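In this view, the complex is presented without one of its protein chains, the others remaining in place.
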Amino acid sequence: MSKVFSVEPPALSPQGDSDRSRRWRRVRRIVALPIAALALAGCTVPTFGASPGATTSSRSTYHLWQGFSIGAVIVGGFTTLLILWAVFKYRRKSDRIPKQSQYHIPLEMTYTIVPVIIVLGLFAATMVVENKEVANPKTNVTINVNAFQWGWKFTYPGQNVVVVGQTTQDPVMVMPVNTNVHINLTSSDVIHGFYVHAFNFSRYALPGVLNQFTLRAVNTGTFDGQCTQLCGLYHSLMVFRVKVVSQSEYAAWLTSNASVSAALAAQAATKQQTSSNVPTRSTKSEGNN
Amino acid sequence: MTDVLDPPIATEHDDHDHEEHHGPTGILKWMTSTDHKVIGMSYTVTAVIMMVIGGALAEVIRAQLTTSNNSLVSFAQYNELFTMHGSVMIYLFVGPFAFGALANIIVPIQIGAPDMAFPRLNALSYWLYLTGSITMLSGFFVAGGAANFGWVAYAPLSNSINTPGAGADLWIGGLLLTGFSAIFTGVNLCATIFYLRAPGMTMFRMPIFTWNLLITAILILLAFPVLTAGLIMLYCDRHFGTHIFSVQGGGVPVLWQHIFWFWGHPEVYILALPFFGMVTEIIAVFSRKPVFGYKGMVFATLSIGALSLGVWAHHMFTTGVVLLPFFSIMSLLIAVPTGIKMFNWIGTMWRGEVWFSTAMLMAVGFLITFLIGGLTGIYLASPPLDFFTHDTYFVVAHFHSIVMALVLGAMGGLYYWGPKITGYLLNETIGKVQFWFLFIGTQVFTLPMYLLGLRGMPRRVATYALHPGWQFLNQVSTVGAILIGISTVAFMVNIVYSWKKYPAGDNPWDAHTLEWFTTSPPPHHNFYRLPQIRSERPTWDYNHPGHTAAEHGHHHEHQGEHHDEVPVA
Partner (left out) sequence: MRTEAKVLLSLGLFFGVMSVVYWNWGHENAGSVMMFAGMLLCFVPGSYYYWWSRRMRARPEDDPNATQAQGAGVVGAFPGTSIWPFTLGMGAFFVVLALVFGIWFLIPGLGLVVWALFGGTAEGRRGGTH
């Protein structure tokens, strides 16, 4: 190799040096601006388009979102400014051939190492939130969610309550607030996506796989949910709702719906030919097609 | 051989020289040519036609989503539309354009080769690409319509029970053909770059475009066979009663996702790296400076290639059955070499003399669009944020930012290399109009989709109920899609308007690399003569002997030496 890495002399000329430091001061001022703005804003960190949501994990996801967004705005803003600066400052004015500089090892090392540090920081933050989210704390409320083409079945094991709804009749999943609710997610046929926007969360319902996670709602209310993974013709209509109620309302709802749901479930079971309430292996049948 | 201007490098069999130069013309020339420039032109034209078809499908999709509960197309038609839009754009436009079209024409010339290493294999690649495209698109004309399981064809939706009909099989068949086409092109590029470089063109003097194509070719060879194998498995599941991806027979649906994305993520870089290369060349030439951090750029590209094979399951975070931390850190790490590239591009412009031709505008548009797409990609490497945004319009917006950046790069490449290939420049004014429509259209098109995703709109839905803000954002996005459509029309108008109007000359941009040393269009076997190759910018060094790259502090002492070594001619 004829080329060798070599460090460019730090100062080419006194003029260039002062030029650089002046520019550096300007860059520092530009970078300092959004940080100062953030500090002024105090605890009201912008939402960056997301919302805190209604569960504990949706909140931690939201905070992670804010953290990533602050990083993205700073890095993106800085890079955009650099691009625009280069574009406007160095527009061609003459046929002059500029200095043919090609390497600046300290600079190149900087923009290698700084991104590595940023990325490791993002990864650490990710791991903290992720470990919280995938943890399965002890719980006494379990809901079996079964997705099928094109609807949802929510079974409350031991409570004799089943909620089924297809395409136009949106089923409602009722769950108590401030309680760890364990979800067993399965699919009867193809892959579906269990997605509740207010929970900032989605998970695939896979045939042949039992996906488990825990939701802990902190707000009451009714939230929209929808299948996010393309599952065939009526994918767009595969919506459901989640109703988070107080614990007493939840208990009342369970008792009042036990008998109704049983009848409904029997009816649905014959229609769907779905026999098991907790299908850990797929219970797909030709009837769904 | 002696009747040619005595090139020391072009060689072919003596007896048939004349036949070659007075060979078949018209359609027979197109069918029988093994010249990489003719094949590359065929690739370019076919790929641009595919872009127009894919774009037309996209416009229908956007029209359907303009209002809530719209019924312009049926659910079934909508599923076909987005499946074929994605398939046409990824399999038939961006990929073949990246490694088949401009690469085919430019890479051999950039390294001083007379042709690709295997010219007939190269021709076969094109025919497989063309027939594969016809096969896939013909799905629209069979009973049951085209494939409708999304461009990712997740099992078990893609099995014969859920998706019967010939459209799906045509999709698989078309993909098999284009897959083999890509593999052959990969072999060809590797062999060409390893064996046909001109004297003095060492590996670390290859232009960045060629380096990127080399790594693309290696990735093609690593990734595409996996896809081909997966497609054969899928076909067997559909027709021969195997149960590789179906639960009923003891198969594993997620295996398809592993196979698909093991191809699919390297594919993202197979699509992107050639355009990175184009943009690198354009930025360096129009800033009149060498590529800043050339070696760092090469190592960054190599590490992107290496990492890209270990990140596939970040598409599968929400399956709940993949190793989250491993894929998270690997995916995040790809941001580092990508960032290096970004700063190298800026460093190349820094203190340069930036000339805003259309090609350079497209390249700067690429930088900004790619920055948006790249930064939003970092979110998706974090599993909790992926749970939040997966399969919503946020993801759609993210990869459309990336792919539209690639389209900007592709257009830049066409404006930059078009004169070399055809001998004629395109009109700059229309080009700039096209740029502004394309660039503004892209942002108007993608930015509302990010918000739609954050507000919970899932992807691949044919209709949506009236949600606050969804309809307005969709309408803004549709406006963006129309602007992009206008830019495509402007491009077509420009081709017609500029047809053989502005002769380009050999080196209209005062460019750096070997392709600008030869004539426009290059002769058969590319070169009459070659300059001495002492850096990755042989043409620049030849034209500006006093301005070689200042990498050593004492470099200027050697200038005279460089000056004396004039080309053999």
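Some observations on this one:
When the chains are written out, they are named A and B in that same order, and each has its own residue count from 1.
Simple rule for what comes next: a contact is a pair of C-beta atoms (placed from the backbone, for glycine too) under 8 Å apart; a residue touches a chain by one contact, two chains touch by 3 or more.
Being a predicted model, the structure only gives us computed values, none of them experimental.
From the set B:P24, B:G249, B:G469 or B:G505, the residue in touch with the chain omitted from the display is B:P24, counting the whole complex. From the set B:L196, B:V268 or B:A410, the residue in touch with the chain omitted from the display is B:L196, counting the whole complex.
Note on the undisplayed chain: of the listed residues B:L65, B:L81, B:A98 or B:L130, the one touching it is B:L130. Contact with the omitted chain, checked across B:D115, B:E281 or B:D541, is made by B:D115.
The omitted chain makes contact with just one of the residues B:F141, B:F326, B:F472 or B:W499: B:F326. Mapped onto chain B, contacts with the missing chain fall at residues 8-13, 15-16, 19-20, 23-24, 29, 31-34, 113-115, 117, 119-124, 126-128, 130-132, 134-135, 166, 169-170, 172-174, 176-177, 180, 194, 196-205, 214, 218, 221-222, 226, 235, 255, 258-259, 262, 302, 305-306, 309-310, 312-313, 322-323, 326, 525, 529-534, 565, 567-568.
As a working rule, only the chains that are shown with their structure count from here on.
Put simply, the C-alpha centre of chain A and that of chain B have 29 angstrom between them. Note for the complex: chain A touches chain B at residues 1-6, 8-9, 49-50, 57-58, 60-61, 64-65, 68, 72, 75-76, 79-80, 82-83, 86-87, 90-104, 107-108, 111-112, 115-116, 119, 122-123, 125-127, 129-130, 133-134, 189-191, 193, 195, 197, 200-204, 206-209, 211, 213, 224, 226-236, 239, 281-282, 284, 286, 289.
Within the complex formed with chain A, the residues of chain B that make contact are 75-76, 78-79, 149-150, 154, 156-157, 161-162, 202, 204, 247-248, 252-254, 287-296, 318-321, 324-325, 328-329, 332-333, 335-336, 339-340, 342-344, 346-347, 349-356, 364, 367-368, 371-372, 375-376, 378-379, 382-385, 387-388, 390-392, 450-451, 454-456, 458-465, 534, 544, 547-553.
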